[in-house]
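Of the protein chains in this complex, one is absent; all others appear in place.
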């Protein structure tokens, strides 16, 4: 087992850990542990909300979650010799839920997928599903199944939703500037267009006093992916993947968390993955001056792992950038197109007896692939969603006889 | 060899074929041939511009292409017993370039990828590459290589860019209405937001007189994908795929063309695939009342084929919905995010000696995968582009030593 | 289309072609056509028995086939500059049945799989299936299905059963010596242990007179694989594969044929593939002195293609080196172990309503994988056979309810 450079006691919130992590991006958060290029090490992680969600049959905890705690990250891990302009080479050697433990905290033998309420978080289909819902998943080895989604079982593509390096002060300032400009175009929108810095429940690692106060005031929220990596929610950052992160500050300051037992492309329910705490094992190295050498000025480059579950048969749904409800055309809008592909898939699954909410929860967490198919055929972008048929324990393919509609229960709802 | 129900003499334009095809969508285009459920048959196709592009080293033909001829489709093929509300089950049994022929027309041993000029067609990166460019690809069995893109060779995922059923009169009217509404928001935009019906060079199959005139006046342009299928440009409609098309008119009236020897997800250069004429072999069947049975109200469903080239190692590029040039944030805009992923890939490839145009042409035509990775992490959508490393005859992965920049020529440019 | 360097008129036997091929291995068979390193070219082929088998419902033609004609090869193709000790690099760019033709000869829209009678050819399970049987397969694009095997349809992994370079005189002599020594251990065995040179129906290409007579007298039979390549029956020599053949004579003299539309590992029914005439497109190159450079002293090296059909779910059968009928143990005998795995698979398939003959024909031709699993656990070798479940149109997996036994017809039998 590799040395643990960041450890977590899952019975305590992140703020009460011996070495606490952080939930904002800021260059001045102190390094929690140093490693060297070539090192192999383990980082332990809390579930992204700091474990506010329970293993039960009510979605009230999802409805009422306090998002100011998110994402609760482990780190920063300093890498000796890393300087701005380098590429930090990060190999994901292993990751999984909390090892050898069963308990009340997500990652201790179970995880959850949540549909967030429009009034508190929202999601990709929030206009169609404005309320909070939840599915609990039990982990059996590499497999997940849910009492809230009968008939489905699949191997997880475990991956971290969020890892990244610290931004420089200049980069951080530019983030805050551009996001505030976007928010200012519709400041009262629900859900919000973006999330500005927020001092409430900001956690700044081992920083104290004025530094901590400044971090809380200036620190960028962790929700979006940005130039430091961040919340990519790319399911292919799985075991065996190699990521090349831009380095923006001395020692790189690698942080992360938001581990997922599984996720579909798009993570469409907002917290669409199967969320959990757990561990991740890394190997790190440096390409000195790599950003300039390889033309990496914005986002990381990566090489996906080769041990994902393999499927050869898919049922695929297409969407185009048209709002069919109002017959409104959007111009090459891949977001609208993928949303329609998701809605088409949900409609199909409802014919087999799932509720719309169940289908939505499934698409967020199962290993579906979301593809940009065509983005040049004016005016309609075309996206497609690939659903592996093997994850169902019944034959889900279209036949002349039509679908077999059965009672398939319901997910956890809010009261 | 299956019976040919729609044949093409590649030495003549579509309008001069014994049974001409069409280049607009309209319910009144007469059936060119009837088939029965269970039949296996072949359809021969012209290249989508009706073969305006030549096998040479100038991109002037791309620059000056007359797009009013496009897409030149074969059909309609009527299917006995098909009625509105059915699903037409279409198996793609085989497809390829023009068999046993070498010649001057795309598909006769060669094909091309074009970057269209901003003033005449545009493309996904038209603001970055406003001029016309071209690459010619030679076909050697299942492999394509190009004198304009040295160091690259890959097996084609042959597929049709465009197939679909005829719209009903009502559906056609609703298309024209919603697309005109979009165009009206910025009618002078270059490139246009959409393309309204256009009588110039409209071809209505075997229709004549008033019917032909009406088809030319009302017929929808073939560029976008819509509720009848249409120009999906989904590379996974490859051999072995099964597509379930909605039926909107009696006999279904299946038409198509725009065959591609290969294409990357997004077909980003607009004519980003390797374009060719050729043949396609189908098996068809019906699911009576299938639209209601399976909840298919808008787009087709499909099951992709299982004989695509298989790659296990990819270099992947990430983009987010930020215009980094101006530090402007867009709200969950997957189109912007994928555009940035493409630009990041191009920047990387330039470090190895390719010109930006060459890299752009490569990404349009090679079997890259374009993924919607995250679309809920406000405000940044996150998309990723997977480039298989095996298509290069050199090691294209990042190393400590940095890239080997070599002279790699140039594509065809316009004068 | 590449230049055809060896052409075949499928209405005539090989001996009557303008440039006839050959059916024995010998260094003195004259070159039929010369190519250069770097060339791309096409070779047309007859079905391996020179088309003795018909598209009908009787297996009498299989029972009575004259094997002295086999294998009917196209070539030899000389490669300029090739010298003994080189490696001939052969890329398989494409191959398939006879293009654009429907007719009476295997490869003209159809092919067959045969179980040879014990008295005339035999096969892997000849002690269990001593009579002749046959299944006719119809080709629909890349798919094969058979009226003799209802419920099954799969994409072909097209490949040549047999290609190789000419042996030197010394190598040929050593083959004849060692094979005769084996035959001499049991000269009257049925089926024979090996096949010595046979003048009957020997075809020596364009050789005439004394040379032809000598070739007929000395030439090695084409049945086994040897140091020149030869009848590998490796299904992974498919499109996209690269083979490195040892060169034993000046100009290498590449010959081949025995094209298969599909085959399972082991080709267990002897003529277990789906046999056909057709074409194959090659690219060739040379590695000078490659045999010594890479330590290739006996068999070719190859890199398989990456466009095989892809399956993710298999039903797998195990066999060990025990004859369970007599409870006899063999020592690490992988041949016995694989035979038992085949018999176990047949027993399973019979529970679903197939006859044993049908199951045997299926395992020979479908894309099954045959694996050496363990060969060191004394005394039992262990082999396994992987049957992709997707090729069946019913669910073939074991369940608590037991198999659904239906009437599934019968293959062609001999009278």
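A, B and C are the chain letters, set down in written order, and residue numbers restart from 1 in every chain.
Just so we're on the same page, contacts are C-beta pairs under 8 Å (C-beta built on N, C-alpha and C of every residue); 3 or more make two chains touch, one makes a residue touch a chain.
This structure is a prediction, so every number in the text was calculated from the model and none was measured.
Enquirer: Looking at the whole complex, which of C:206, C:316, C:355 or C:414 touches the chain that is not displayed?
Expert: C:316
Enquirer: Which of C:93, C:203, C:247 or C:268 touches the chain that is not shown?
Expert: C:268
Enquirer: Write down which of B:214, B:310 or B:324 is the residue touching the left-out chain.
Expert: Checking the options B:214, B:310 or B:324, the one contacting the hidden chain is B:310.
Enquirer: Using the document's definition of touch, tell me which of C:147, C:217 or C:351 contacts the absent chain.
Expert: Residue touching the chain left out of view: C:351.
Enquirer: By the contact definition given up top, give the residues of subunit B that touch the hidden chain.
Expert: 310-313, 390, 395
Enquirer: What residue numbers in subunit C mark contact with the hidden partner chain?
Expert: 87, 89, 122-124, 174, 177-179, 181-182, 191-195, 223-227, 231-236, 244, 265-270, 272, 286-290, 293-304, 306, 312-320, 322, 324, 327-335, 338, 340-341, 344, 347-348, 350-351, 369-384, 386, 397-400, 402-403
Enquirer: In the full complex, which bits of subunit A touch the chain not displayed? Write them out.
Expert: So the residues of subunit A touching the missing chain come out as 1-2, 40, 92-95, 99-102, 109, 140-143, 155, 239-240, 281, 283, 305-311, 390.
FYI, only the chains that are shown with their structure count from here on.
Enquirer: So the centre of each chain is just the mean of its C-alpha atoms; given that, what is the distance between subunit B and subunit C in Å?
Expert: Here the centre of subunit C sits 39 Å away from the centre of subunit B.
Enquirer: Go ahead and note the Å separation of the Cα centroids belonging to subunit A and subunit B.
Expert: 32
Enquirer: By residue number and range, which residues of subunit B touch two or more other chains?
Expert: 306, in rising order.
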